[in-house]
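A single protein chain has been removed from this complex, and every other one stays in its place.
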Amino acid sequence: MRKKTAKKRTHNYKKHIGKAPGTLVYTGKKTEKQLQIESFDYTKDTLTENVLTNIEDARSYKETDSVTWINVDGLNSLSEIENIGKQYDLHPLVLEDIVNTTQRPKIDEYDDYLFIVLKMLYYDKDENVVIEQVSLVLGKNYVLSFQESEGDVFDTVRDRIRLGNGRIRGLKSDYLLYALIDAVVDHYFSIIETLGNKIEDLENDLFEGHAKDNINIEVQQLKREILKVRRAIFPLREIINRIEKGEHPLIYKRTITYYRDIYDHLIQVSENIDIYREMIWSLMDMYMSTISNRMNEVMKVLTIMSSIFIPLTFLAGIYGMNFEYIPELKYHNGYFILLGVMFVMFILMLVYFKRKKWL
Amino acid sequence: MRKKTAKKRTHNYKKHIGKAPGTLVYTGKKTEKQLQIESFDYTKDTLTENVLTNIEDARSYKETDSVTWINVDGLNSLSEIENIGKQYDLHPLVLEDIVNTTQRPKIDEYDDYLFIVLKMLYYDKDENVVIEQVSLVLGKNYVLSFQESEGDVFDTVRDRIRLGNGRIRGLKSDYLLYALIDAVVDHYFSIIETLGNKIEDLENDLFEGHAKDNINIEVQQLKREILKVRRAIFPLREIINRIEKGEHPLIYKRTITYYRDIYDHLIQVSENIDIYREMIWSLMDMYMSTISNRMNEVMKVLTIMSSIFIPLTFLAGIYGMNFEYIPELKYHNGYFILLGVMFVMFILMLVYFKRKKWL
Amino acid sequence: MRKKTAKKRTHNYKKHIGKAPGTLVYTGKKTEKQLQIESFDYTKDTLTENVLTNIEDARSYKETDSVTWINVDGLNSLSEIENIGKQYDLHPLVLEDIVNTTQRPKIDEYDDYLFIVLKMLYYDKDENVVIEQVSLVLGKNYVLSFQESEGDVFDTVRDRIRLGNGRIRGLKSDYLLYALIDAVVDHYFSIIETLGNKIEDLENDLFEGHAKDNINIEVQQLKREILKVRRAIFPLREIINRIEKGEHPLIYKRTITYYRDIYDHLIQVSENIDIYREMIWSLMDMYMSTISNRMNEVMKVLTIMSSIFIPLTFLAGIYGMNFEYIPELKYHNGYFILLGVMFVMFILMLVYFKRKKWL
Amino acid sequence: MRKKTAKKRTHNYKKHIGKAPGTLVYTGKKTEKQLQIESFDYTKDTLTENVLTNIEDARSYKETDSVTWINVDGLNSLSEIENIGKQYDLHPLVLEDIVNTTQRPKIDEYDDYLFIVLKMLYYDKDENVVIEQVSLVLGKNYVLSFQESEGDVFDTVRDRIRLGNGRIRGLKSDYLLYALIDAVVDHYFSIIETLGNKIEDLENDLFEGHAKDNINIEVQQLKREILKVRRAIFPLREIINRIEKGEHPLIYKRTITYYRDIYDHLIQVSENIDIYREMIWSLMDMYMSTISNRMNEVMKVLTIMSSIFIPLTFLAGIYGMNFEYIPELKYHNGYFILLGVMFVMFILMLVYFKRKKWL
Partner (left out) sequence: MRKKTAKKRTHNYKKHIGKAPGTLVYTGKKTEKQLQIESFDYTKDTLTENVLTNIEDARSYKETDSVTWINVDGLNSLSEIENIGKQYDLHPLVLEDIVNTTQRPKIDEYDDYLFIVLKMLYYDKDENVVIEQVSLVLGKNYVLSFQESEGDVFDTVRDRIRLGNGRIRGLKSDYLLYALIDAVVDHYFSIIETLGNKIEDLENDLFEGHAKDNINIEVQQLKREILKVRRAIFPLREIINRIEKGEHPLIYKRTITYYRDIYDHLIQVSENIDIYREMIWSLMDMYMSTISNRMNEVMKVLTIMSSIFIPLTFLAGIYGMNFEYIPELKYHNGYFILLGVMFVMFILMLVYFKRKKWL
């Protein structure tokens, strides 16, 4: 007996219903962990890197001309998030969106800052796709990033800031924003690579005839995975497209080319996902025809065996009857003649099925 | 024998056909209940809450600068609706749309007021989706709301007005309108959550092989439910989009951000519905392949049993014949030799089916 | 033997091919009936209603300021139609379109008049959809309407003109045009209601298992009906949309609201048709899965019967053999022991099928 | 053994690959026939009709104010085509397009002339669609038309020019172009009529149960035919749409109405083709369900026969055993009692299958 009530649901929109707008409700997994704040403050020549426990410590960076990156891991400490919001003058709806992890990727343009929500995708140890929300706020000389939990794809950005040998240290916060988004999008490629390999494996299973009975379940799960990834990635295209138009004063003309590059990558990823989607649909078709083919084979064996032996059994039945007068039974070679007749029938049947290409 | 005439139809457009435009025809369920009028009149500092039996009693609120919310439950008293229409100078087509509950969500802009029709969705006790029409009229300092029956999703709005500790009391009627629409849209999330769970249950039934024979009926009903919900929710997007453009003088610039927030929620809801739609289609596919798989299994059992025992029965039939001269019958161990031959044939058959992976 | 040549075709585009443009060719059913002309001439205070046999009699109405409605039933008298065309200065292509009843709904704007073709839909006695073309010409103070045959949906308009208690008598010809189109569109609702009921009946048949063998034919016919209705109704949306934009001088601003109302109705009708279309496609899916399910059931019965009795028959065959030395046959209780063994096998088989959920 | 190499391919794009742009390559069927030039030169009052063997003979028409129509049948004489091109100053790419008969319908606007490629469709004797390319060049006072072979749909245009009683003689070359395109489009109606009839025939075959085994091949061929026709007709819509916009100086305002009429016809044809396409897809569905239904019927017969007679045969087998002690065999009426039991079982089985609605 399945216990319906005990089932873990994957949807939890309800938490938020009926609250006033601007009320912070964290919809992700509850953990006991404290949130962790990491800060980078740099110019072309200087770099200060800190791990803070309190947002007030980052206040000093705000006034300077240097570029500041504040990265917040963990969203369950709502009061601390509100603190950050106050310090950086963020709209209540922005804070609400940061902690609501079921948010769709989106961009909101405010006068002083740009607010972007996007999804970081990676595979966990069991090859399940994990979708983690990343919220980014681009201000005049700072970028805030909010993540659900520790561990991210930003290490390459950190290294480039630390080494200071690339473009990043010499440019403004809009390039830092680009670098962060680029790191996320670059990782999408490893997602679609894994998806592509999964489809290829399924396809090979079908081609080589290893079609297990539960392959349709695997196909279904892959379909859901693709839908999930698609939903996380597709809206980002419009977002980048809007940034690329370059109408917001915080985005400088010289970084537009870089955003266009991200856009091209996203189109490539999207195209791949749509092709996978079409391929997985046609895999199901192939599976269905494979089943039908195997059914056909089963039926042929049954038909051949039955068609050959049922008539022969009938013949044997005839001469097993107990009528007092059955002349054939008296013939000395009756038995052998009958065996001969049966053998001829057997051969004719085989020829017939051979002709029909069933053998 | 099914009695076609006695069947309850779900469509009742006809009531209206052939009437002059502007003629009020109530298309909902007829009840004996009187309509009930509830009024809130508030400024930042004052609040008057009343339950009226007569729209004339609300006249005094019209002239003041305070924000007035008149909520009307029940639409079957056409004369009273006409009264309200007269008092607030509503166009005859607006009144016609208020009482025509098969109306599609829409927005009509008039010089002095905005008229919006939308759908409130909730599940009743039997987990059936109920769609109730809500009509909203936004005037300079008032909001009228019309519902088909008592019971709604506006209690959080009432509480916020009463407590007066949020933004609502300090802002104009356009924010009140936002709060009402937001309450309706927030409730959509619980609808899609239930839909998501229903699909998950069906999917689990299929995955775990509990595939009951009537699962296709359940799938079909879920499909219809999704179509119904889709139709109720999707047109609202354009409506909010039009409000958000902020061209109507009754919508102040500072509330636009809030409407944009609703818009984002609606996009999220719509996207979920479309994903559910795709998933339910592919569930049907999965069901078909499950049926085919089970058929295959049935056929294999039949084929194996028949292919093994029909030839053996034939052999037994041979030696059940009554020919006078069948030399084998005289052999002392003929019977045992034959049993041996049969056993060997049996084993060979098993090996054959094992090789074919049918066992 | 089917006689192909005698088959009544439903297509008759050919009649027109190869004629010079502007040549009148009537493509509807030929009848002997004379065309019948009905005229209404009214102002707010006066009304003249006539049945004319000759268009010349309507000449006097043309000069006056009153609104004139000329309704023509029957299109087979081409010379008379040409007469009307001459009197009202209609372009030859307009006349050609009026008598060509395979015309697609469309609007043509000329300097002095608007020409609209639309489709009147109703069910005949056998519940078949009938599509009749209605052509409307809106002039400065007149409306011409052309129908294929007697009987229409305009009686409510006639009554409103006669009673003179609504808006219609006080307004111009553009409101009369609205009233006529509105009457046609209102009737579309009864079409989609009947379609909805037909689908519901089919669905119930499938749900209740009454699935007759020819249900796929019914589904196919319903599909065609929906396609037919769709094609007749959908183009009207663009037409109303173009009128609603209010760019033609003959459409006054005050009637635009009414045209917008028609537009909303058309969107509602269209949406319903598209939902029906999706539902009917998925009905076919359901039917296919129902067939497969029933096949499964049939196969199970066969497999159970065969799997139980074929091995038992084999056993009986063994002891029906005529070998001289079969020791078991001599045992006094051999027969009963064998019956016992068979019974045990029978029970085991039942248990096996029970476990597999086939029983 | 199929000979792949000897198969006639339907594609021949390759002929052109690797040539410099503007190189003339005729891609149609090679014939020995000379190209044939036909000329009409007319004003309202005069008409000269000629059959030329040489394009130089048409030079005199070029300078005059009269309208000249030069019709060229046959495209294999590339030098002659180049001659015409030189005389009328046509761009090399235009000439390349004229002789490349795999061209897609298109319009190219040059300063002095308009170049249009479209497809003439007709059925040959075996009811196969033939698609022939027609290229039209509209100049200030001339129209050139190029066809692949003799025989066309322009006879009605020729007659109207000769009789001179219509509009054609009084108007300019843009009306002549219209008349030619109109003749081609009018003929499309006979194509879709034939397509409609073919679908109807297939549908009737399925409805009446004449479903031959190879009906899926017919469906497939019809699908291809529809795709072919669709591809030939659909691009023409954009072309006419562009002409209708009236931006080219060679198209006078007074003929725009006529081009709009062609546009309406093309929309009607396109709509029909798309409906046919949908119908043919659902025909396949219907065919599949018909096959499944028939399979069901076959299986029922098998199951009924087997379920009735296999158990009875088992019973007979029991009493055919040779045990020394089978008490029933001694009963005087044992045989008749057993027959009775068998008859009762037979009846019970029939009742059972009747209840299951299998009989």
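We just call them A, B, C and D in the order they show up, numbering each chain from 1.
Here, a residue touches a chain if its C-beta (ideal position, glycine included) is under 8 Å from a C-beta of that chain, and two chains touch if they have at least 3 such contacts.
Worth saying up front: this structure is predicted, and the values here are computed from it rather than measured.
Novice: Which of the visible chains would the unseen chain be in contact with across the whole complex?
Specialist: The chain that is not shown touches these displayed chains: A, D.
Novice: If the hidden chain were put back, which of A:80, A:148 or A:182 would touch it?
Specialist: Residue touching the absent chain, from the options given: A:182.
Novice: For the full complex, which residue in D:129, D:250, D:302 or D:349 touches the chain that was left out?
Specialist: D:302
Novice: Quick one: which of D:224, D:245 or D:354 touches the chain that's been left out?
Specialist: Checking the options D:224, D:245 or D:354, the one contacting the hidden chain is D:224.
Novice: Which of A:34, A:54, A:214 or A:257 touches the chain that is not shown?
Specialist: Result: among the candidates, A:257 touches the missing chain.
Novice: Pick out the residues on chain A that sit against the missing chain.
Specialist: Those residues of chain A that touch the unshown chain are 153, 155-156, 160, 166-168, 179, 182-183, 186-187, 189-190, 192-193, 196-197, 200-201, 203-204, 206-208, 257-258, 260-261, 264, 267-268, 271, 275, 278-279, 282-283, 285-286, 288-290, 292-293, 295-296, 299-300, 302-303, 306-307, 310-311, 313-314, 317-318, 320-326, 358.
Novice: By the contact criterion defined above, which parts of chain D meet the unshown chain? Give residue numbers in ascending order.
Specialist: 2, 4, 9-14, 16-22, 91, 93, 102-104, 106, 108, 213, 216-217, 220, 223-224, 227, 231, 284, 287-288, 291-292, 294-295, 298-299, 301-302, 305-306, 309-310, 312-313, 316-317, 319-322, 326, 328-335, 338-339
Here is the rule we go by: only the chains that are shown with their structure count from here on.
Novice: Which chains make contact with chain B and with chain D at once?
Specialist: Touches both chain B and chain D: C.
Novice: Between chain A and chain D, what distance separates the C-alpha centroids? Give it in angstrom.
Specialist: The separation of the two C-alpha centroids amounts to 42 Å.
Novice: For chain C and chain D, let me know how many angstrom lie between their CA-based centres, rounded off.
Specialist: Between these chains, centre-to-centre, one finds 26 Å.
Novice: When you check chain A against every other chain, which residues touch at least two of them?
Specialist: Residues 320 of chain A touch two or more partner chains.
Novice: Does the chain-touch network form a line, ring, star, complete graph or other?
Specialist: Topology of the interface graph: linear, an open chain of contacts.
Novice: According to the definition already given, which pairs of chains are in contact?
Specialist: Here the touching pairs of chains are A-B, B-C, C-D.
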